[in-house]
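Excluded from the complex is one protein chain; the other protein chains are retained at their positions.
Chain IDs A, B and C follow the sequence of writing; residue 1 opens each chain.
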Amino acid sequence: MAGFSHRSPVMFQHCDPAGIVFYPRYFEMINAVVETFFDTAIGWSFHQMHSVDRVGIPTGKIEAEFHAPSRLGDDLDWVLVFEKIGGASAAYVLRAYCGDEARLTARGTLVMVDLDRMTSRRWPEAIRQKLETFLEVHS
Amino acid sequence: MAGFSHRSPVMFQHCDPAGIVFYPRYFEMINAVVETFFDTAIGWSFHQMHSVDRVGIPTGKIEAEFHAPSRLGDDLDWVLVFEKIGGASAAYVLRAYCGDEARLTARGTLVMVDLDRMTSRRWPEAIRQKLETFLEVHS
Amino acid sequence: MAGFSHRSPVMFQHCDPAGIVFYPRYFEMINAVVETFFDTAIGWSFHQMHSVDRVGIPTGKIEAEFHAPSRLGDDLDWVLVFEKIGGASAAYVLRAYCGDEARLTARGTLVMVDLDRMTSRRWPEAIRQKLETFLEVHS
Partner (left out) sequence: MAGFSHRSPVMFQHCDPAGIVFYPRYFEMINAVVETFFDTAIGWSFHQMHSVDRVGIPTGKIEAEFHAPSRLGDDLDWVLVFEKIGGASAAYVLRAYCGDEARLTARGTLVMVDLDRMTSRRWPEAIRQKLETFLEVHS
């Protein structure tokens, strides 16, 4: 099993008056990890996807459990794996750690859509094959 | 059953290059509905809570299903009810509609914490009693 | 002289770890005031503008001076007037107060653009006439 790893810092703009990450900012970070994954691991940037190929991958549903608060200056280590690649969808699990401490676990479902028709469409075969290399293997 | 109703417009700042609400912005809206609920329906503003009483209600977990995209200019009608009020927690369901069309359903769990110790603490009894009037009744 | 007035609350999502409004959030508020002004005072919603008429009013330049910090729970009273309406541009002054205390003064220039060509274009005459009723009169 190969997960995609990404590190991002908790910055001032993410933190609330209690000094911890305001949870809607976690969803911005989650989106940024997914965007970076598609750009660097799959080779399909959001620019290429949206502006050239006119497709998008909106989130159909998402859930997150916040295990411990994150604070200004923490470095978050994200690990992304996929649980299921459907015809036009993909279900992922994204975990964030600070050192050894789990901070959050998110599960989301991306749906591939044609932006001009706003209807779902199948993953291109080359993309599907690359996504499948990030499937979490259960032993 | 009495739900808390709130209307908010989809504004420019919420929308992505596909012209629809970028889902992390929905979580900002969800937080704003919860904040407005505590202020106006419970009579306990986030200012009073955080700055005076030194408690907070961070979100322990949350899930959202996005039924249909929302666009610039849509008015969203939010309805908030609670499913369970625990000793130091409260589980809510928040639904958003545009006209008759369901746009999203979110389920979140708030945990009451002492901000100086960052430990959970019980709801004040007067607050609990008010929250219970928003419990969803299943017949 | 008639300024456009708008009230908005300082909410949790606007505040930083110091408990005051994080200044990039002020610019979101400023954009929201301008958007609300065009919708309600001019009768030209951003939805109509962007999605139907395919024009936009991006900000060419903006400056803001922050006179005093704003805190969670403050109500901000915004007053918008225009200083100059050009062929394809409009320069505004937007002031925010909390009670009698000035919180910020912003000066911005909107430029009307054709979204499909990304070139500037003249204000429609009916819009210009309405905008001119919000020109600040210097005696």
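Just so it is clear, contacts are C-beta pairs under 8 Å (C-beta built on N, C-alpha and C of every residue); 3 or more make two chains touch, one makes a residue touch a chain.
As the structure is a prediction and not an experimental result, all values here were calculated from the model.
*Asks:* Would you mind spotting which of B:Met29, B:Val55, B:Leu72 or B:Met112 touches the chain that isn't drawn?
*Replies:* B:Leu72
*Asks:* Touching the missing chain, which residues of subunit B?
*Replies:* Residues 12-13, 15-17, 19, 22, 24, 72 of subunit B touch the chain absent from view.
*Asks:* Which subunit C residues touch the hidden chain?
*Replies:* Against the left-out chain, subunit C lists 17-18, 20, 22-25, 27-28, 30-31, 50-51, 56, 58-66, 69, 115, 118.
*Asks:* Footprint of the hidden chain on subunit A, which residues?
*Replies:* So the residues of subunit A touching the unseen chain are 11-13, 19, 28, 31-32, 35, 45-48, 50-51, 71-73.
Operating definition for what follows: only the chains that are shown with their structure count from here on.
*Asks:* For the two copies subunit B and subunit C, what rotation in degrees overlays their C-alpha atoms? Round to the nearest 5.
*Replies:* 180
*Asks:* Give the label of the chain whose average Cα location is farthest from that of subunit B.
*Replies:* So the chain farthest away from subunit B turns out to be C.
*Asks:* Are the two sides of the subunit A and subunit B contact the same residues or different ones, given that same means over half of the numbers occur on both copies?
*Replies:* Shared-number fraction above one half, so same.
*Asks:* Please work out the Cα centroid separation of subunit A and subunit C, and write it as a whole number of Å.
*Replies:* Averaging C-alpha atoms per chain gives centres 34 Å apart.
*Asks:* How many angstrom lie between the centres of subunit B and subunit C, each centre taken as the mean Cα position?
*Replies:* About 28 Å, centre to centre.
*Asks:* Express in whole angstrom the distance between the two chain centres, defined as the mean CA positions of subunit A and subunit B.
*Replies:* The computed centroid separation for subunit A versus subunit B comes out at 24 Å.
*Asks:* Do you know which subunit B residues sit against two or more other chains?
*Replies:* 28, 31, 50-51
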